[in-house]
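With one protein chain withheld, the remaining protein chains of the complex are depicted in position.
Our next item is chain A:
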Amino acid sequence: MTDISQELIARVRQASHDGTSLQIMGGGSKQFMGREPIGDPISLSEHKGIISYEPIELVLTARAGTPISEINSALAEHNQCLAFEPPTFNGQATLGGTLACHLSGPARPWSGSIRDHVLGIRLINGHAEELRFGGQVMKNVAGYDVSRMQAGAMGTLGIITEVSLKVMPKPAATVTIKQEMDAAKAIETMNRLSGQSKPLTGACWFDNHLYLRLAGARSAVDSTVNQWQGAALEDTDAFWSTLREQQLDYFLDASSLWRFSVKSSAAHVLPDEDWLFDWGGAQRWLRGDFTADKLEALAETAGGQVSLYRGGDRSQEVFHTQSEALQKLHQRLKHAFDPNGVFNPNRLYSWM
């Protein structure tokens, strides 16, 4: 439990004055994401601790450097959880980094992402001011939603110092069933089943098998398992955590890893390539060397976007190309928060 926000503010003030830039670091677990980091490292790993947690209010507030694993442990004591299931990356992932990188686990299509669970933040902007946005209540529509805007901004708008989150009860029962099927059939099945009022909270496909997770009230889970059929997995939690933490063999391969975020029902493309589908078809991983242009065209046809998630040449753009109009808005917004370009320059795009 340490609060080093004054130290952080002083560092930002100095950097802004000197015209230098800062590379924001939490646990360092997501250094592989985005473009090559530049600037002097500024660490938030000491800025940690749960500030308040009210199980009855379903709200937790913690400093940005708090490890996700620590939050998970505190919640588990009250039979609650982070419904968006963020990866913990060997205990290194922090709350601030998870928000900045917008990482969510297999439950994302049904339970939402971290962006959907954020209620409020504190943020140090480029003027070295620590500002508070949102709050600790479920509904708040006063002012612009700066809290959710941090999701995926890769720290380019400021240093997130504190986050308030909505938390949820843990499901009473969880069962995973496995069925053999090809990719095209899996996409159709995942989408069709997602349209039913059943306690589905995970749907992924790889190695020619579809995995479906059912979680909720015992009676609802059992009756759905009977209806949908398939072989029940022995250790359901271990399977989904291996997927979430990207420790399946699929992710351990050294080749470049591309992440498609597309319409869940979009047709399967490049059938001969090496794919893994998660999020009921809405998140698709592709391994191998490709040109970004080719994949961007495919992603757009599928109603979404693609990014180079891991590996490859990170001195080039890694995130999906933005239209000229959106680039202009991004640059103006970056300027609105960080006029001197202190925070994580170029991490998101070369032009920012």
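Worth pointing out:
Everything below uses one rule, namely that a residue touches a chain if its C-beta (ideal position, glycine included) is under 8 Å from a C-beta of that chain, and two chains touch if they have at least 3 such contacts; residues count from 1.
In the analysis below, contacts and distances are computed from a predicted model.
A single chain of the complex does not appear, and UniProt lists its protein name as "Glycolate oxidase subunit D", one of "Carbohydrate ABC transporter permease", "M48 family metallopeptidase", "Glycolate oxidase subunit D" or "Phosphate-binding protein". In the complete complex, the residue from A:K30, A:R148 or A:R287 that touches the missing chain is A:R148.
When you scan A:I9, A:I50, A:A74 or A:A172 for touch with the missing chain, the hit is A:A172.
The chain not shown here is touched by just one of A:Q92, A:T176, A:S194 or A:N346, and that residue is A:S194.
Remark: the omitted chain is touched by one listed residue; of A:Q14, A:N72, A:Q136 or A:N340 this is A:Q136. Counting the whole complex, the residues of chain A in touch with the unshown chain are 54-59, 79, 102, 108-109, 112-113, 115-116, 125, 127, 129, 131-133, 135-153, 157, 168-170, 172, 188, 191-192, 194-199, 216-220, 222-224, 260-266, 279, 282-283, 302-305, 307, 319-320, 322-323, 325-326, 329-330, 332-333, 335-337, 348-349.
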